[in-house]
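Every protein chain of the complex appears in place save one, which is left out.
Labels A and B are assigned to the chains in the order they are written; within every chain, residues are numbered from 1.
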Amino acid sequence: MAEKNRLAALADRLRHFPARPLTKVMEVCGTHTVAIRRAGIQHLLPETVKLVSGPGCPVCVTPDHFIDEAVSLARRGVIVTSFGDMLRVPGSRSSLEEERAAGSDIRAVYSPLDALEIAAASGRETVFLAVGFETTAPAIAAAGMMALERKIANFSLLTALRLVPPALQALMSEDARLSGFLLPGHVSAIIGRQAYGFLAARRLPGVISGFGAEDIITSLLHLLEMINKDIYKIVNTYPRGVRDRGNARSRAVLAQVFEPADAEWRGLGLIPSSGLRLRPAYAALDARRRFAIRVDGAPARKGCRCGDVLRGLIDPPACPAFNKACRPDRPLGPCMVSSEGSCSAWVTYG
Amino acid sequence: MDKILLAHGGGGSKSAELTRKVFQRFLRDPLLLEMEDAARLPGQVFTTDSFVVKPLFFPGGDIGRLAVCGTVNDLAVMGAEPLYLSIAFIIEEGFPVTALERILASIAAASRASGARIVCADTKVVEKGKADGLFINTAGIGRPVFRQPVRPSRVRPGDVVMVNGPLGLHGISVLTARGEFGLRASVRSDVAPLWGLIGKCRALDVPFMRDPTRGGLAQTLNELAHGRRFGVRIMENELPIPKKVAAVCDLLGFDPLHVANEGKVVMVVAGADAERALKILRRHPLGKGARRIGEITAAHPGRVVMATRSGSERIVMPPVGEILPRIC
Partner (left out) sequence: MCLAVPMKIIEIKGEMAVVESAGLRREVGITLLAKARINDWVLIHAGFAISKLTRKQARETLALFEEGRLFG
């Protein structure tokens, strides 16, 4: 029962913490968004603290265009493999779930290795929707390398990979009222505490956190304390997963296969060098080259304010469509359908 | 909606949508619209269910055992003793007879264990590729024996919510038996006939029972609370979630409250009878893990709320679409 008491004690400390007025903290990992709401941690925050969700859900920040590309491939008889929650995201005209119902071969996988096995077993053209941040990009790079080593020529990647630090920099420039960041535990496992130096230079504290309720509450307490004392450091409360220097080997694998590229983020627009593209040596893995995908320009979706939610400008309930025109079973935008989307988390956990 | 999606079969809110928007426009008998687990006829209850589980065999059971227990349990949770079953098979051309025999042996054993007699049957064979091995439908008739009516309209604030044992086993068993997501594990499904357990409570005041199958505990509690003047409050600390279930859910990002059970009953028992109910349940092999998980409350009517481990609160919504396709 010691654990229960520890958690209760932490929760109590957070509730009664003497936070500064107008404290605005941003968490930037979709997994944190869900963990926080699942444990009800937002109800434990002192009154003067506002917690906003940032663009930490890779599915959510992917523009409609990407879904349209995937749909186009599916309709051409390619096996489309993807992480589960991409399937229900609406593109400009259809979603992968609907395409599957119409007969396309679309399969949810847990790992890009599973997609590789599907390619090997079927012999048919198989594309993996390569979506994710630095946590996932090395795994996708490794799977790509395995495909080439094993000469599985019918496997390719449709990439929409994004990098977290450039997005943080874009957010910092936009919103001068942010007091600090709750930083993503597993992205940080790859990039390390060292990657966030630019935050301290801008007088913004950050805490790298794990995902249990205790971890998150502890991290929030650290952050609020730094904000109170004008301390601008990056603290790691998740040493189990994260080292100062991160995982150099993972970064090396990533860098072998991918290079930085400008990328479009839903809500944030174009951020230079914030995405990844395949290096020329790995062009054979590029689904866009292999298939010459043509997609019409997408009409802007009426009423969807995912962009503003992703920037932390509005809370989900402030979107006029929230839980009315836009619901988990008929979403307008990805924030409502992704398992890590803010809007979905608000509806699902309150 | 112009096409049926897999999500419509998931048991969550999309299934409910399909029922409301399509089926109920044509099938409008008042008994059917009650939407309970079985129809209340004069002196009997009547129900049907179909089974499309993949794989056909999994640790702890198979499609045959499931087909008997699923229907028998739908009768049991209405407070009815299961009496008779019908069973219909749709078999794919090429299906091995030895596999069919194994499944039939399972059906016979489950039928004996449940006390329900299989009194009519049918078989069809379809061309290769059209039935994924085997589909089974069962229908069942039961006799209500609970002294006080098992009707959700009788649920009151102060009633106690309890469950007879660990949650999430069936869904995870089938998932890992499929080898999906590359996971290997031996998790035994909890599929079991529950009348032997439930019947023991017939003298108590039990206004509501349901077996949390597709959609899990979250779906069942929301079905109870929806549109009512009471709310349901459960305690995260009290939910019995086995390590293996938690491990798989953590790895894949599932919520254990959304995972199917096939040997569990959620019971709402009048406060005065709650302790007795727990004692009775715990004396039975299928109720050894019985525990109180929450209560009916006058607060937040129509909603299900969970007191979290961190001393806070969050709502519990039903799952939206398919978490795991074809688990029962």
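The rule we apply is simple: a residue touches a chain if its C-beta (ideal position, glycine included) is under 8 Å from a C-beta of that chain, and two chains touch if they have at least 3 such contacts.
None of these values were measured; they are calculated from a predicted model.
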Given A:L45, A:L158 or A:A189, the one touching the chain that is not displayed: A:A189
Selected residue (touches chain absent from view) among A:A120, A:M146 or A:L313: A:M146
Candidates B:R25, B:K128 or B:R184 - the one touching the absent chain: B:R184
Residue of A:L22, A:A153, A:A248 or A:L270 in touch with the missing chain, whole complex considered: A:A248
Touch with the omitted chain, as defined above, among A:R177, A:R240 or A:K324: A:R240
Residues belonging to chain A that touch the chain removed from view: 3, 29-31, 57-59, 83, 85, 110-114, 131-133, 135-136, 138-140, 142-143, 145-146, 184-187, 189-190, 212, 239-243, 247-250, 253, 340
Footprint left on chain B by the chain that the document does not show: 176, 181-187, 241, 243-244, 246-253
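Everything that follows uses one rule, which is that only the chains that are shown with their structure count from here on.
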For chain A paired with chain B, centre-to-centre distance based on mean C-alpha positions, whole Å: 34
Partner chain B, residues of chain A touching it in the complex: 4, 7-8, 10-12, 37-41, 43-44, 84, 88, 97-98, 100-102, 109-111, 113-114, 213-214, 217, 328-329, 339, 347-350
Touching residues on chain B, where the partner in the complex is chain A: 3-7, 13-14, 17, 181-182, 237, 251-253, 305, 308-315, 317, 320-321
